[in-house]
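Heads up, one of the protein chains got dropped from this complex, but the rest are sitting where they should.
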Amino acid sequence: MPIIDLANPTRFLRFAERALPWLAGLTLLAFAAGLNLTLGAPDDYQQGATVKIMFIHVPSAWLGMGIWALMTIAALGTLVWRHPLADVAAKAAAPVGAAFTLLCLVTGSLWGRPMWGAYWVWDARLTSVLVLFLMYLGVMALWRTVDDPARAGRAAAILTLVGAINLPIIKFSVDWWNTLHQPASVLRLAGPSIHPSILIPLLAMTLAFVLLFLALHLAAMRNEILRRRVRSLMMMQAQTAPGSGS
Amino acid sequence: MTALAALFVRDVRLAIRVGGGGGIGVLFFLIVVTLMPFAIGPDLALLGRIGPAILWLGALLASLLTLDRLLAMDQEDGSLDLMLTGRSPLELAVAAKALAHWLTTGLPLVIAAPLLGLFLNLDLGSSGAVALTLLAGTPALTFIGLIGAALSVTLRRGGLLLAVLVMPLTVPVLIFGVAASNAALVGPLPFGTPFTILCALTLISIVVGTFAAATALRHGME
Partner (left out) sequence: MNLGPHAPFIVAAYGIATFVIGALIAWVMLDHRAQLRALDDLELRGVTRRSDRAPEKTA
């Protein structure tokens, strides 16, 4: 029942106003705890203190991929179930996802400079994330170029679904391409087995990042609903008062 | 079925008579390949090594260039609406159009590739290998582009947006196309491995592209 209730934008707005302060507070607490644990984390025997970059790099990478998954569900919501808030959710998520993906790229590059000796290495994971970032930008460009939100929403939903089908293929191709061109041996980002002393701060930071995303997403969805309200009011005004200027 | 055949024949005939599409694509391909040595120098050994990559990039860009002709003109003269309301399934109609488009713009690129390979110091055998990978790979480019064309037609925005939406999706095709060509030329890898994956990518693109484009048109035109 509550989910059906929230399909009503007005009720959703009320819910968002009530939930946002709590979510923001929780996010702050989680970041305080996560950063505290990060400070206490030991250095890695291979990476030294640069392992600290992982505590923001890895959560942003997970979020970057997770947000596309969320947009995929929202896209199904738009096309199949025609949920009224699905395209609001998809539109609000895209810039946040792009920002986290960018953060993942930048921190990966800053980690790579001391570890690999270059700001950018065509590492399989980094390259896949770069393509993901480009696709986020494509979806955002699509949203921006079209005025009518319903029309843009359906187009963006199709692009998101196609992206969701293609992203695993891209990942596979890039991995394959990378093993073909693998230069000697480089230190890979985040090894296969992680020691608990690193894992616990990492999970704490991930929780903080996820909470941050939820808060940002909720706020951005609220803004989007308000923006559509403004838009429909403006159009109503333009219709009822012809020639009254701006 | 006859309606689809008629649509296919009409598209091929239009593309040949009106001109532009395929011819301009090949011309663009030729110019891109001509520009490359000016950028990287006339070193024949280097050109021979990266020749397949240049040919593939040129073909990719050329097929992107012709994409906005795929559906835009049908939307302008209203025949797209007829297709939407017509009796034959939209998926098949769209696939027939894409096939006709590939035949008139993709195939000329494949035929031109061995000739352009000569400019890049590729011998006839390796040029043939590159052309074979292009033959297998360019349908994928057309059908991926079909999605972008359908989206941009419904949004009435073409050109750059279309390229931006489509290009990231072509990464796998580019990787395996160039890898298969290199495998035939020098690579330690057997030609078959990347080539079969390239064919698989083309088949996937045909399915995904057709259905996604039809969905985009249905949702966009309502």
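Labels A and B are assigned to the chains in the order they are written; within every chain, residues are numbered from 1.
Here is the rule we use: contacts are C-beta pairs under 8 Å (C-beta built on N, C-alpha and C of every residue); 3 or more make two chains touch, one makes a residue touch a chain.
Keep in mind it's a predicted model, so treat the numbers as computed, not measured.
Chemist: For the full complex, can you list every visible chain touched by the one that's not shown?
Modeler: It touches the following shown chains in the full complex: A.
Chemist: Can you say which of A:L23, A:I53 or A:L70 touches the chain missing from this structure?
Modeler: A:I53
Chemist: Check the options A:A118, A:A150 or A:V230 and report the residue that touches the missing chain.
Modeler: A:V230
Chemist: Looking at A:V96, A:L126, A:L142 or A:I198, which residue reaches the missing chain?
Modeler: Of these options, the touching residue for the absent chain is A:V96.
Chemist: Residue-wise, where is subunit A in contact with the chain that is not depicted?
Modeler: 8, 10, 39, 43, 48-50, 52-53, 56-57, 60, 95-96, 99, 102-103, 106-107, 110-111, 113-114, 212, 216, 219-220, 222-223, 226-227, 229-230, 233-234, 236-237
Basically, only the chains that are shown with their structure count from here on.
Chemist: Rounded to the nearest whole Å, what is the centre-to-centre distance of subunit A and subunit B, using the mean of the C-alpha atoms as each centre?
Modeler: The separation of the two C-alpha centroids amounts to 31 Å.
Chemist: Under the definition above, what is the set of subunit A residues touching subunit B in their complex?
Modeler: 79, 131, 134-135, 137-138, 141-142, 145-146, 151-152, 154-155, 158-159, 161-163, 165-166, 169-170, 172-174, 176-177, 180
Chemist: Considering the complex alone, what residue numbers of subunit B touch subunit A?
Modeler: So the residues of subunit B in touch with subunit A come to 147, 151, 154-155, 157, 161, 164-165, 167-169, 171-172, 175-176, 179, 189, 197, 201, 204, 208, 212, 215-216, 219-220.
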